[in-house]
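What follows is a set of notes on a single structure, which appears directly below.
A protein chain is absent from this complex, but the other protein chains hold their places.
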Amino acid sequence: MRRLMLVIMISAFVLSLTGCWDRTELNDLALISATAFDKGNNNKILATVQVIIPQNQGSGQQTAAIGGGGPRAITRSAEGSNIEDALSKLQRKMPRRLFWGQCKIFIFGEEIARIGIREEFDYLVRHPQPRERAYLMVSKGKASEALNLIPPIERTSSEALREISNLRTGLLVTMEQMSMDLKGDSESNALPMVYILPPSKLADKPVQTIPYMKGAAVLKKGKLSGELTEKLLRGALLIDNVAADYSITFDVGGKQVSLHPVKTKVRLTPHIEGNNWSMTIKVQSEGSIVQNNSRMNPMKPEDLKEMNLAFRNDIHRRIEAAVVYLQQLKADTIHFATVYHKKYPKEWERVKEQWDEQFAKIKVTIEVKTDIKKPGLINTPGGMPYEEVQ
Amino acid sequence: MKGMGFEMDNGKITSFQVSLLMYSVILATGFITIPAISAHYAMNDFWLAPVLAILAGGSVLAISIKLHQLYPNKNLIQYSERIIGKVPGKILGIIYFQFFVFTCGIVSREYAEFVTGNFLFKTPMFCLVILMVLLAAFAVRGGVELIVRSTLLLTPLFILPLFFLLLLLPDFDVSNILPFMSHGFIPVIKGSLAPVSWYSEFLIIAYFLPSVIDQNKTVKYSFLSLLAVSASLTYVCLVALFVLGPDTANKVYPVLTAFRYISRADFFENLEALLLAMWVVGNFIKIAAVYYAAVLSFTSCFNLKDYKPFVFPIGILIVIHCFWDIPSFFKMAGFLATVGSFHLSTFMLVVPFLLFIIALCRKQWSKLVS
Partner (left out) sequence: MKRIGHPHSVKSKFMRKSRLLRMIHSKPEPTNKNSNQREEAPQHPLFSSLEQNKQQLEEVYSKCSDFIIRSFPVGDSNQVVIYYIDGLANASRIEQTIVEPLMGFNGETISIGYLAQHLITSASSKLVVTFDEAIKHLSIGEPLLLLNDEAQAITFGLSNWQTRSIEEPTAESVIRGPREGFTETLRVNTSLIRRIIKSPLLKMDSLCIGEYTQTNIIVTYIEGLAAAELISEVKERLGRIRIDGILESGYIEELIEDSPLSPFPQILSTERPDVVSANLLEGRVAILTEGTPFALIAPITFFSLMQSAEDYYQRFLFSTAIRWLRYFFAAISLLLPSFYVALLTFHQEMVPGSLLISMATSREAVPFPALVEALLMEITFEALREAGVRLPKQIGAAVSIVGALVIGQAAVQAGLVSAPMVIIVAITGISSFMIPRYITGLPIRLLRFPFILLAGSLGLLGIMSGLIALVLHLCSLKSFHVPYLSSVVKSDLKDIFIRSPIWMMDARPDLVTETNKYRQAQGQMPKPSQGSNDE
């Protein structure tokens, strides 16, 4: 009996005391959908946030009555000596409290990436609000421009970027992965590179387009030190074995054959003999034909063999190109360091300090096995008479 | 009221219930803190630490059960009076009372720091601590039966969030476990000091054993509980290692980060609030158990028949300790990672061990005499 009274008294006490320490109404939050960091004047940082305007979200009948039609998001920028400084200045320009819980995209401008993002990255993993799942990107040119676009299909430009990433066709780096890479053995990693798609001819305004990702920025210790083209990125992705859904087009006797989807298994086997470090990349790829421009008939064993060979050479070339380029850059974005560390911890410990140099010296051998699994719905090349296909 | 040892709490509980209670007591704070501390020392071998620490946990359990068998129906304070004499026993009782109040204060502080640092940034810590200590006080006042019964109901709430970690399965990188023991055995041993001190909290069982009715099952269930603790902790460590890899040591709360990282189908995202729920429940159980030990230490020390009037005053003492002993989060983390391990294991492992040795000697001696 007394216990109940006490419980009631205590809850009354708690309730009257708490009022609203941490309570924030949804209406008082500025939902940030993406953030961009650029180099500002005098070595300052220019932070740009894209904030969703809830009034303009045209969902449901009631909002139609309230408003809608306007832009669905807006960007705001502020400069500061570091991220927190810039953001606190930004907060002063916003009538609502900045809310990071749904911010899924962080874009670094090319210039600031060149200076290095390590120090600023600290804020993103230390502050409790930004999410570890957020995607990190580097933009060609100013990062804030990517946020200023008004996408025709998606709600915001950041959502367009996020949806593209979620298709998992290309490189995808979350904040936690970045944090692990920066802490990890090689201290180098690749981030997707953001470009702005030229607007469609149907667009009314030049901003009616979306940002998209092409190639990758290579970061050494958080500093932008090179760029992987889309083709090189494919090779690098093959080694890391991260992309899930992609197609490969290769030449067979001057004509193209495309496979989709391609499944690849990669095994990295490091060796150390004295001072000779070498790495064997064993690749096993398989795919199904979706287009066949050549005159080959995959149902014939000898033709299939030839196609397989071409497929193999193509993959070999891609990987080789990527490795050669990265070794030139001395940037180990393909995590060779981790592989060596795991297998040869003692030897690795010795070269740890000069890993970049050591990485460039590694002799890489690539062994590819390929298998074209399925011909698709037709056997001989379509769109031509039977006789033409020998 | 049978036998010579008077019972202050007439509640009757079973071995299984006590073991479940101990599981939550060890893991409530263990889940959150141990991976970070162990990873700090043992790098990527820190998942071995909870396994190694079984030795310490097992010896604490063995000692407390054996001592209880030597002096049935008596708690730690009551039999230490028998073992080392009345006055030293009383002094030890007061020390233990102080120790448990201090531990309870630390646990409350850990809880409040975690909540205010990650969820409720502006809520005064004072309020959270008072709310929690009050809830625990109600449980303690209700007696041992209420504590274990509510534990039985709350433990599922406590364990369930752990299964959510399996949602991270696609993000697992099992090879993070390599290189295995690249720095030798010493870092692992250093890393296992933290779990050792946590496991030594099994000593609290000494305060619950007098109320257990099925004594014959105590050994079985309590060691099962130890194994379960170790398995759960290893599981959590492995998940943290697989997901965070070399980054684990860098995180203040690796498990929290792992929870934050969960994302399934764009819907099951940002589930750290579930961890908060688990944390609150676990801490309630832990604080209630340590609180109970503190209250019992006090009353057995002064041979008081009824412990209920002392529950709330001791609660105030706990709240005071929670704020006075620890000036800041950094001090608390430093304490837990360094001195705390020794402090806890001294009282929970070394002292009971000495008591046990003395008790055995006394038994032998009295045999020799007769």
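Going in written order, the chains are labelled A and B, and every chain counts its residues from 1.
Simple rule for what comes next: a residue touches a chain if its C-beta (ideal position, glycine included) is under 8 Å from a C-beta of that chain, and two chains touch if they have at least 3 such contacts.
No experiment lies behind these values; they were computed from the predicted model shown.
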item	value
Neighbouring shown chains of the undisplayed chain, as defined at the top	A, B
Residue among B:I77, B:V281 or B:A359 that touches the chain left out of view	B:V281
Hidden-chain contact residue, picked from the options B:L21, B:L120 or B:V351	B:L120
Which residue of A:R76, A:R131 or A:K342 touches the chain not shown here	A:R131
Chain not shown: contacting residue from A:K39, A:R76, A:K104 or A:R234	A:K104
Full-complex contact with the absent chain, from B:N73, B:S182 or B:N270	B:N270
Chain not shown, touching residues in subunit A	1, 3-5, 7, 11, 14-15, 18-20, 22-27, 29, 31, 52, 54-55, 57, 59-60, 62-63, 65-66, 99-102, 104, 129, 131, 155
In subunit B, positions touching the absent partner	17, 115, 119-120, 123, 128, 131-132, 135, 138-139, 142, 146, 149-150, 152-154, 157, 266-267, 269-271, 273, 276-277, 280-281, 284
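Simple rule for what comes next: only the chains that are shown with their structure count from here on.
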item	value
Distance from subunit B to subunit A - Cα centre to Cα centre, in angstrom	42
Complex interface listing, subunit A residues touching subunit B	3, 6-7, 10, 14, 17-18, 21-22, 101, 128, 131-133, 166, 174, 176, 179-180, 183-185, 338, 341-343, 345-346, 349
Subunit B - residues contacting subunit A, complex	117-124, 127, 131, 134, 138, 141, 175, 178-179, 182, 243-247, 250, 257, 260-261, 263, 266, 269-270
